[in-house]
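A single protein chain has been removed from this complex, and every other one stays in its place.
As written, the chain order gives the labels A, B and C, with residue 1 at the start of each chain.
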Amino acid sequence: MKSLKFVVVLVLVSILVTACQPSAAPSQAAVVSGAPDVCTSDAFGCAVFKPGEVVKLGMGAPMTGGNGSYGVDISQGASIAVTDAGDVKGWKFALDAQDDGGTAEGGASVANKFVTDPAIVAIAGHIFTDATRAAMPIYEKAGIPMLSPSNTVADLTTLGSAVFNRIAFSDTNQGNAAGDYLFNTLKVKDLAILHDGSSYGKGLADTVAAQFAKDGGTVVATQAITPGETDFTAVLSAVASKNPGAVYFGGYAAEGSILVNQMKQTGLENAVFFGDDGTYGVDFLTHVGANGEGAFATIAPASPDSAAKTAFNAAYLAQFGKEAGSLSPYTWAGYDSAAILANAVKAVAVVGSDGNLYVPRAALMAAVRATKDYVGLSGTFTCQSNGECNAGLPQFVVVQNGAWVAVQ
Amino acid sequence: MNTSLRKSIRPGATIGIVHIFFVLIGFNMLVAILFARVSGVKQPDAIPAPVYLMAYSITMGIWAGVAAAQKRKQEFRQVAFAGCVAGGFAGIMAGLLEFGLAIILVKNINVRDVLTVLSANFIKGTLFGMQPAMGVMVTVMLFALGGTLGGALVAFWNSTPFQAFLNRGIRFTKDSVQKAQGVTHGKNRLLWQIASISLLALAVVFLPLNWGSYWNYVLGTVGLYVVLGLGLNIAVGLSGQLVLGFIAFFAIGAYSMALLNAPLPYHLMWGFWPALVLGVLLAAVAGLLLGLPLMRLRGDYLAIVTLGFGEIIRILLKSDVLTAYTGGPRGIQNIGGPTIFGRPFVTDVDFMYLIIGAMLLAMFIYSRLQNSRTGRAWLAIREDETVARASGVNTVRYKLLALVIGAAFAGLAGAIFASRNQFTGPEEHSLMASINVLSLIIVGGLGSIPGTIMGAFALKGLPEILREFENYRLLAFGALLVAMMLSKPDGFIPSRRPKFQIPIQPETREAPKEQDHD
Amino acid sequence: MHALSLPTLAVKGARFKKVAHVFDLLRPILGAIVLAFIAYRLYQVLIVQQEYGADTWTRLLISGLIIGGVYALIAIGYTLVYGILFMINFAHGEVMMLGAYAGLFAFQAFNAIQVGGQAQTSFLNAYPVLAILLAFVIGMFISAAIGYFLEKIAYRPLRKAPRLVPLISAIGASIFLQNAAQLLFSPQLREVTNPDILRRGAGWTISINNANVIIPYTGVFTFVLSVLLLIALYIIVRKTRLGRSMRAVALDKKTAALMGVDVDRTISQTFIISGALAGAAGVMWGLHNGMVYFYVGFIPGIKAFTAAVLGGIGNLPGAMLGGLVLGIVESVGPAALGIDFQLKDVLAFVILIIVLTFRPSGLLGEVLAEEKV
Partner (left out) sequence: MIDYIIRAKEVTKTFGGLTAVNAVDLDVAEGSIYSIIGPNGAGKTTLFNCISGFYTPEQGDILFKGKSLKGSSTDVIASRGLSRTYQNIRLFSNLTALENVMVGQQSRLRENWLDAIVHSPTFRREERNSIVEGMKWLDFVGLLEFSNAIAGSLPYGAQRRLEIARALGNRPSLLLLDEPTAGMNPQETLRMTALIRKLRDAFNITIILIEHDMHVVMDISDRITVLDFGEKIAEGKPGEIQTNQKVIEAYLGSGGAALAQKYQRKKPQ
């Protein structure tokens, strides 16, 4: 009986709490006088902003836990983009970055929070695949476009989602190119495959292995490591016994740099290390030092040091006290994804006759997907109808004299 | 130095250290931003206006003052003075810190490689945008002012008229509660029960419709964690077996639902309900299989083995070996929802109802088991396994039963969870999730149903509420977890033992006689 | 006299049935199956496939011993606290992480200080032994202080509370410390600057099968350090007054207090020692692995806990043995059984379960063959 009484009290309290919450449903289709016509025809209606309010871009990213550095870094990059974007017809942009822990539960929770906030018009994210998968159907229902800076898993763009877009490589794209390059250009016959067991790393590694085998090479070993650990000498020793000509690694810079260092002590001194866009970055270079000479990675083709990028790097260092790219390789992609979304908002927003700003949601979804030849910090992006915005071939880079150098 | 002064300086120093920590992680700015937001600024800058930072300083001062003035039965002036001393001392420490910061600022030393937040702008903001000397002075003053305020507040709280007022209020509440109890225990008891149940039913029916998808999602998660928590409570709270990898059973439920129901990888496309039942059964079987070899283990040995089991399940689910069968790290998506009487259950509201149903079922089963021969056997095992066994309890069987039923609860929660998210992946089932479940039942009060609900709110709801704290949210969560344990070691709502009416008259003093020889 | 009749409880009175302790019968069978499987796999890998040469086996073994040494180093601190308080100090890994940070910053500072007249070198390389020693002192001091305050704030008020409550408090403290480190020092991964004489990756080279097998200096250092600390701790516990107090407190707090042992003080000292051990482990971690960031304590913490339980928790040599066994199982096990290295943790935990099935108190724990009365 006690518990029943308690539950009653609890329910009463929650009624009170929810009664005090602001109206939960987003102010969709605010067909008030003054709304432009486009709002009535838009499938998802308009987001309305009174003068002085801010247009919000959401971001779901892991800010805490073992992957915290990715979320912190990407959201910091995006926050600079939001400042740089200026205003849309007098309304300011703001970034609402929420911690989703990189998990499905967190992703769905953040997505549900965003769709109940009428000021959120687009999402720069999510960052980790699990979170994206759980969040996608929720944004789909609310008509909020996403632009992920870092989701590479191939099938995300094949699900027929109307809201999901990405400026990261698809694994197929990057992996096939890497497999070909290893076999044809580097003339590697025996390849060892390593990955970190994440959907990103494994996806890439599987693609590379398949392509390499198709080209006629032999995959002599496939092993996975546990991310977060720091001693991989055992698995490298086992791989070394197969005498591979190169080691392909699907994963991130933290583990990649440890692998490069430990390859030198485990009999893999002569094997080529071949990484991906996750191992690329200044962080990798500082960790590997001289051991890194001759290590490969793939990146999106971009002018390495455009004026915009230099300016961004300076702003990032001044604001956050760290070199851009020292927390994760996705700093610039984070900037680009927020910048592209802000551009799209600018393209579709209209001021109504009542002086409010109206952002038609379906039109915004179309506008994001219509992005063409956008020159960003991390590449040049043109979105396709499936949401793939980075379909170009990757650029191969190699470490020479302690710096990344582009190769053919 | 007199002891009174020393007693005030101690809390002052503590708060000073806390303040220094806050500044070094940039928490003072966040508090200032929250103050700004509360006072109506829509989009505060990263470094908000000085007035909000001043408000932060005063707040810290008040904290120091309250800490110093507590437990003092002195007159107003003295207590206020004690608060002032504490606040002042904390202020001096804050001032020293700011002095150091000012040196960093003026000499342009780069400390950000070690302490990231200490940018020039940040330091200027912390000094209220004033000249360093001025800023330090203002800080000390504000802290002292806050301390005095805090002391005064405590003094006022302790003052006779206020206490009298308070007592009257308490007495009034007590009286009304007693009166209400009279009502509930008298012949109107049934009426009260009907009323409360119908109120509950109404709330259950109408609330999910009204609080929006976000709260439906968050509270749905809380509800599933109640189910999970009750399951773990059977193992930990009732039968006393410390299970640390409980989420493994949740994972088994989730993956059963996913593999049977989703189009990939097998395209079995079972309905929700058969998949749910099988998920629950498989989780229960897993509990049995895990339990069999472990029945001789006790306490922490059991904890580490179950932790290992949880990790084994997670690693296997994501491993290369099983990728073809479980989707590997990619997980499984497009998991369908249930259909009831031909109506598909897909929206957040529908799932909320489903979760409420699961929660009620779990609570019902749990409470029924708790007060039965089975429940008593579990409790006896928890209290003293050796004696329980010697009293005729088949400990092996009951410990296994606890694991199996607990696992079944977890399987139920997992299956619904996967279906609601339409996705499940191996990283959903990490060790941290197990730790969360264990924490929630202990925070709430081991073994008690309302405690489990409370704990689920605290553990899964609190981090959502703490979203305002941005990156500091888990920091705050960790600190609150410690604070909750320190202030309520038995949990929010400790479990109670049932009371029985005495069915025989004590006067008879009759020895029971063996009569029945059937 | 007319007696009240007792109600019938069971329909047919007390039936006694022989409860089949299924598992007691199954245990030898299970053991035989496991052994047969291991033997079969070993035969397959070692005799039939002959996948790896002697050089690879040596490398794997060295790797295992070093990883095991690290685990042991952390596990000793874990098991010390457990042995005295019967409490799992979940935040031990985080204390180690902060020690690693202290070491990191110490080395960084030593590298920045320039000494010497014409040939300018850093303090770190001019006096490497002194620098390493100082770094260890700093790391151990910081961790010991954190251990001390952790106990004082988060555990001491809970000493009379139910057993699980301090565990949750420890979990909260662990979350707090982890996030505090992230917020203070940013989530960046940092690189420890080693002195040249203890460069990472450098080591003695031996030649097996015409392949160079490297025994890294840092690895040997780790191993030697953990053995030395174990011996030191053993002496403290067995031979000193403090050790006597500790053992007395472990046996019975009340009686110890009656006999004049200051229980609070002893427990504080235990945490200080355990913290210092964690600090040493942290500095060592930085020297050997090079990477320091806020999450660095979590996985080793869990592993060390596993190692401590494997060896028999509360037992100091057991922690050492458990660490080494765990390290070797993780490194050599997957290769020897011919399974993916991804499953090394699965293997480690399976071994743990099997060991505990046959020895419920760990490898060196006291064996309670019969129920304690």
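Please note the rule applied: contacts are C-beta pairs under 8 Å (C-beta built on N, C-alpha and C of every residue); 3 or more make two chains touch, one makes a residue touch a chain.
All figures in this text were calculated on a predicted structure; none of them were measured in a lab.
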| item | value |
| --- | --- |
| Full-complex contact with the absent chain, from B:Asn158, B:Gln333 or B:Thr374 | B:Thr374 |
| Sole residue of B:Leu118, B:Ala388 or B:Ala458 that reaches the chain not shown, by the stated touch rule | B:Ala388 |
| Residues of subunit B in contact with the chain not shown | 364-365, 368-369, 372-377, 379-380, 383-384, 386-395, 401, 405, 497-500, 502-504, 506, 508-514 |
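Convention: only the chains that are shown with their structure count from here on.
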| item | value |
| --- | --- |
| Those chains which touch subunit B and also touch subunit A | C |
| Which of A-C and B-C has more C-beta contact pairs | B-C |
| Identifier of the chain whose CA centre is least distant from the whole-structure CA centre | B |
| Distance from subunit B to subunit A - Cα centre to Cα centre, in angstrom | 31 |
| Subunit B and subunit C, separation of their C-alpha mean positions in angstrom | 28 |
| Intercentroid distance (Cα basis), subunit C paired with subunit A, Å | 36 |
| Contacts with two or more other chains, residues of subunit A listed in rising order | 64-65, 72, 197, 224, 321-322 |
| Multi-chain contact residues (two or more partners), subunit B | 116-117, 319-320, 471, 474 |
| Subunit C residues within the subunit A interface of the complex | 51-53, 55-56, 59-60, 62-64, 66-67, 70, 179, 182, 186-189, 191, 200-201, 203, 211-214, 216, 285, 288-291, 293-296, 298-299, 330-332, 334-335, 340-342, 344-345 |
| Touch list for subunit B against partner subunit C, complex | 21, 24-27, 114-117, 236, 242, 292-298, 300-301, 303-305, 307-309, 311-312, 315-316, 319-321, 386, 389, 394, 396-397, 431, 435, 438-439, 442-443, 446, 471-472, 474-475, 477-482, 484-486, 489-490, 504, 508, 510-516, 518 |
| Interfacial residue positions of subunit A with respect to subunit C in the complex | 64-66, 68-69, 72-73, 197, 223-226, 228-231, 233-235, 237-238, 240-241, 254, 258, 261-262, 264-267, 283, 286-287, 291, 321-322, 326-327 |
